[in-house]
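Here you go, one structure.
Every protein chain except one is present and positioned as in the full complex.
Take a look at chain A:
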């Protein structure tokens, strides 16, 4: 969305504004999100699976670690805590609870904490856990009580409070009804203060029966249906991570809008994916390494006095076309925020290459307009059946020019253990305007023969794999965080990362074997080498490495003077002029030919 800022972007657009993209949530205003991991540390959790499969405790720790690191990357302001129950030893703020061990209290996750959790993983981790905490009696009630104290000890405003219980015991108190009741009461108290309690129930022999006890502990599912607990217990790290990931991120609507089909249906707009970037740097005071904040002032060059916004105006480009700030806003205003239905088109009319920005997901807002969900469900159903999408005019906020979107129906999908993998809703695909489409001159070539195509088919078949959208980590970001981690923890060298988007060349070569040469023989003549640069190759956009390659183009001073004298300096090319500038030690900032010429003439006149 924020690209639209560019429409009216001026020098004032500093880093903060850039950061304030679609994902950005103003924590100062909303308060912090918080997440407590409440992990069962009783003996059963440490039992390894058959064939040496990691124990439930182990996969839980791996999962906690990955949440810690992902929080650090995506939302470091969130507070996270790690609490064990059913321990032998106790450690909590006032030491008022037995068998509850607060490993990390609610705080922003940092490098140290990641290390701490890392230490609890695997064989060694189990030993460490046994040494520091041990396994003992279980009282979930005390554990929950302790957690509620964690929340109340926080001075910050918390916006979203979530507690996840990781256990493989469906009857933690072994049928002790007093303890069960106590736990229910405490869970009730927590829920009343706005804490959402989730159960991450883990595999155990004989299956995990939620209805025995935990159904009264956890928060009811969002849709108030009986669903939610039909979810199968988790046995695999992947599954657990996915479930935790799906829950731990608070959904935040980017906008709430009304669709206008002549009737008002309220919908929320959610980002499907947002490009994660390296965070911007912060400035620290050299002496103390404490962060400094910046203030930007606008002042008058001549008088030196501060300028108020009302004392400035806006000018477009280099032309003296002056507007008031509010005029600039009105120009951008077309409609009130809305999604206006134009009509429907068959799915095949949605062109693959008509892509200009990541899509967003629409989901009804029943809390705003009752009945929205029903209309939405009906539209979803019918659009899917009839294989059509809706064309809508989309105005996300005030003073935003409209864009058109294709609303493509997306039915809900669940995996084999009943966990939602695709949410229901309409994906809004942004459609390009005429300006966004470039006219290309398309070269024409003879098409490949069947033999050639078939050979390529063999190659393709050899290199098939199953694509998953979450399979590729961003090496740039990962490297950045590994570096920070190394610096923060005084490690000698950063942990190496795996570059998932690097082709595994050797593996590919091995798999393809002779196919490559066979294909090359079919399409390339013997003399042809696709790797050699064509002779007539011109300078390309890749200026980055250009410097070494470029031949030096020096010009004798006499010749240069002659050019200046005859006024034929313009005949020289820009690289020659630049080289000449360097030759005579002229520092030029300009890259324009005229600027270079002016600089040379000025120098020679001296």
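One rule holds for everything that comes next: contacts are C-beta pairs under 8 Å (C-beta built on N, C-alpha and C of every residue); 3 or more make two chains touch, one makes a residue touch a chain; residues count from 1.
Heads up, the rule we're going with is that contacts and distances are computed from a predicted model.
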item	value
Chain not displayed: protein name in its UniProt record ("X-ray repair cross-complementing protein 5", "TAF1C polymerase", "Cell cycle checkpoint control protein RAD9A" or "Auxin-induced protein")	"X-ray repair cross-complementing protein 5"
Selected residue (touches chain absent from view) among A:43, A:124, A:181 or A:381	A:381
